[in-house]
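As you look at this complex, bear in mind that one protein chain is not there, while each of the others sits in place.
Chains here go by letter, A and B, matching the order in which they are written, and residues are numbered from 1 within each.
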Amino acid sequence: MAEAIPSPAQATFWLIQGRVLFWIVNLLGSACFAYIVAKRLAPLVRGQRDIRFDRPLIRLGRLLQYWFGQWRHPRYLAAGIIHIFLFAGFIVLVIHTVSLLALGTSDHPAAAGGLYGAISDYAATVVFLCMIVAIVRRLLKPARYAVPARYGKAHTPDAIFLLALIALLMVADSVFEASHAAGQWQHHLPVEPLAVMSLPWILQGALMAAPLPVLANLYLGAYLGHELTFFFLLCYRPFGIQFHVETSLFTVYFAKLDRGTVKPVRWGVPDDQLDQVKSFGVKTFEDFTWKHMLDFYSCADCGRCSDQCPANAVGRPLSPRFLTIKARDYSFQHYPVWGGAHNGKPGQPLIGGIYAEDEIWSCTTCGACEAECPLLVEYIDKIVDLRRGMVDEGKVPQSLQKPLKALESRGNPFGKMEKKKADWVKAKDFQQTCNVRILNGDGSADTLYFVDSITSYDDRIQAIGRATARILHSTGENFGILGAIEKDSGHDVRRFGEETLFMALREHNTEAIKASGVERIVTSDPHAYNALKHDYKDVPPVEHISEVIARKVRAGDIKLKQVEDENDVYAYHDPCYLGRHNGIYDAPREVLDAIPGLKRVEMRRSRDRSFCCGGGGLALFYEPKEDQRMGVKRVQMAAEAGANVIVTACPFCMVNMEDAIKVAGMEGKMTAIDLTELVEKQMR
Amino acid sequence: MARIFAYIIHKSGVADDSAAELAAAAKKIDAAQSPAAVVTGWGTDCDAVCESLRASFDEVWKIANESLAYPNAELVRQALKNVLPAGCIVLVPHSHFGTDLSPGLSIQMNSAYVPDATDIEGADGIAMRLVRQEFGGQVSAHVRCDISSGAVITIRPGAFKPLASAPASGVVVDKSAAAGALTARRRYLETMAPETGDVDITKYPVLVSIGRGIGEQENVALAQDLADALGAAVSCSRPVVDAKWMEKSRQVGSSGQTVKPKVYLACGISGSFQHLAGIKGNPFMVAINKNPKAPIFRVADVGITADILEFLPELTARIREK
Partner (left out) sequence: MEILVCARRVPDTSENEIEMNSAGNDIERDDLVYSVNEPDNYAVEEALEIVERTGGTVTVVTVGGDDDEEILRREMAMGAKQGVLLSDDAFEGSDGRGIATILAAFVKKGHYDLILTGVQAEDGAAQVGGMLAALLDYPFASLVNSIEVQQGKLKISREIEGGNKEINEIDLPCVLSIQTGINEPRYVGMRGIRQVASVPIPTFDGPYLGVNGDKAGLAAAKVKRLDYFVPPLGKGAEMLEGSTAEIVDKLIDLLKAKGGLN
């Protein structure tokens, strides 16, 4: 095709022929990028092993959904839409960009025309507009972006710089296209028409009357500018949050598949060989697995995790976003691109360094951060690993040492005697109408009701145990409990970093469950449910009582009568370990909606956005520094939604809600009731 | 029966209340004997104490030595060992000083040691039968002590009611010379008072006192609400201070403050003797506790079995109504 302006390969730039120049630029730029990436990979090579290459088809599917499909982005609608457009634009422009690179070194460039050319034009325009909006949002900041002083300074100038560079890239590309098209038009030479109303098209209009030398300079200058900007951005991105452009694909591909459970102490080391592991948990940066280090690189610093984090909302010293950013900055500092590794001493302890003890203990493992992150960055495993490290060094807060010691000696965090574990079934009025059997291994029952510690020992929460037993009894379930030989499920022992004690509890319970001969397990405790489902192996399948009730209501085995007070408004609070971690949102709602005359409202944070009650298990014992209790915020949300009864399906949520109602002075205005208690009350 | 000596604790020239308790305990050992008081110290304070004790003890042994001006148990022990006759029975209050002094004293005097006696059932020249508590007061035990070569016994403060005293006219016997040279391998430097909090609980006639049963820091507000409604102050027992839910200045007990209120509400307090030791003047005591077997119910005037987290707000609300 005849060209009005020489192609960049053929042109001469300050005495250097284009082809030569751009070979050099391409080679240097690529080499520089490769070098930088290699340096960035250095700590990952030192990191711990992580098993992430399994189940490739599932991983590909998730890649399509979360990375390509930008699945999580619309949860924040405005920013989400901008990003979707931006991402789509980038994807479209990939081929275009590569062909542009080739253009500089080839005498006969292939013309990328037709439909793709038009789409590229629009893509460039959209990206450009997104950049403008993004820059404006940086200047007229949503409060969410703010960086609290203790975490450092906001990097607004840097952000705007990068956004501007991308905008420049789009402009350069557009000028390149526009000046070429204008030149062709002027000389009546064939040219692919530019997409109408796209940025190149607009620029072409402005350039139609420009003299050819000007067009040539613009054309070649834009090309040079594009190349240089492209490679600059390529090499600059790994120095900040923009690295996620490259790493996000890998982070999403390698993201954790097994929800609900916690990573083993060391991947590849079976439980019975753990004695040989010298050090448990994460104490230095190098103790993180390579995937976790990759997470640090991939964080886009969007802050959605910290936004949703309940600990952050109540003023605890924890912000998931900064957990990641601090680690990333640490790795940048200790594994710099220029200079030797460990600028600064090697293997610095993280606790007492970039992290504080309280920061790591403040997490309730609710999972709101993980549910929100568009890049599927993982947090719970990191927190658990950091806790394992602290436990290994004896750095456990005194408030947690007592329940841990009690768990070791008595099998429950309250220090109550084992022989009193089943005392709750002996409540006078209860025992006469509902005799709960204690299983003794004669295979007499096919269902085990796993009660767990708080429901067994807490005076108030025992009522949930009794309600559950009555429900099972009245629907003819052949069930029993383990009684004194049941120890705490260990769910939160594990998540607070005491892996060895957890394994002892699990081993004990697994044996007891197997010896009982049951075929299925039911529990009213979502923490026990989560443990038995995900942390325990070789135990019969487990259901939460809400699932059982929902099924029986559907089948007509449970009939529910009219609600007592028609004026009551009920709000269902999704417990973290029932809802977010296990996806059970609908069964409890079904049950509530099956109660005739019951008015139900949704709180503004529900389902996978549910706001943690304050935590269960050992979290009940920890004394955090906070401005307010999580439970108080939650009961206020219920009141805001117009409810005066908050229904939950977790004993820990119940403890926290009832405490919060007292502390918030809402007695008389709000009551809390467990799903089982409500169903029992309403059963005909 | 060996001679009985009562070691007298004193401050600023005034003998401690325990002096009368020791005299009562001595009578339970040997009703026929009048125990001698032993006072260590220096200067006019020491003299004043000895004088005042003449009214209740037939003999007051004064051991005055400049190095004993501040009661340093290490030095007092040496003095007592040199002054007291072999084989005697020495009664000391079970206080921070008494426990510092007495075990070592019993070794140096080669006599038996029974700490924290809550009752003495009787004695002959060879053996004594006493009662003491174990497991934080949850159980008591009878103890047999061989007193044939003497004994040092520390007495639980408040366990022995002072006897109605017949006026006595005792003599002060100066034993200072026998004390001997006292070498100090432990030297007293100074006493540091705790930072005074904003509230001086010793000044309040009504106290709402909380113990471990309050559960957590945020619940302290429930006690404060009640205190506000009553015009009282919130005080606490040791576990509350250890957990850092309240300042040390709010602690009532042997290692905290001594209070003499008119009304004392013990909320979620088990009633360990260390705590009760800080309550003087026999106030009207109301105990509220979830555990009906809590030792506090033995000493309180009125008891309520309830969860303080539920009971206190109800009480506060009702008071505000009236």
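In this text, a residue touches a chain if its C-beta (ideal position, glycine included) is under 8 Å from a C-beta of that chain, and two chains touch if they have at least 3 such contacts.
Treat the numbers as computed from the prediction; the structure is a model and nothing was measured.
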Listed residues B:Cys145, B:Val240 or B:Ile279, member touching the removed chain: B:Cys145
Residue, one of A:His188, A:Lys419 or A:Arg684, that touches the chain absent here: A:Lys419
Touch with the omitted chain, as defined above, among B:Ala15, B:Val76, B:Val114 or B:Ile155: B:Val114
Positions on chain A contacted by the hidden chain, ascending: 275, 280, 391-396, 398, 400-402, 404-406, 408-410, 415-419, 498-501, 504
Those residues of chain B which, in the complete complex, touch the missing chain: 72-74, 77, 95-97, 99-108, 111-116, 131-136, 138-146, 149, 185-194, 205-206, 230-232, 242, 248-249, 251, 254-258, 262-263, 265, 284-287, 292, 296-306, 310-311, 314-315, 318-319, 322
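What we mean here is this: only the chains that are shown with their structure count from here on.
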Residues of chain A that touch chain B when the two form their complex: 399, 623, 629, 662-663, 667
Chain B residues within the chain A interface of the complex: 216-219, 221-222, 243, 309, 313
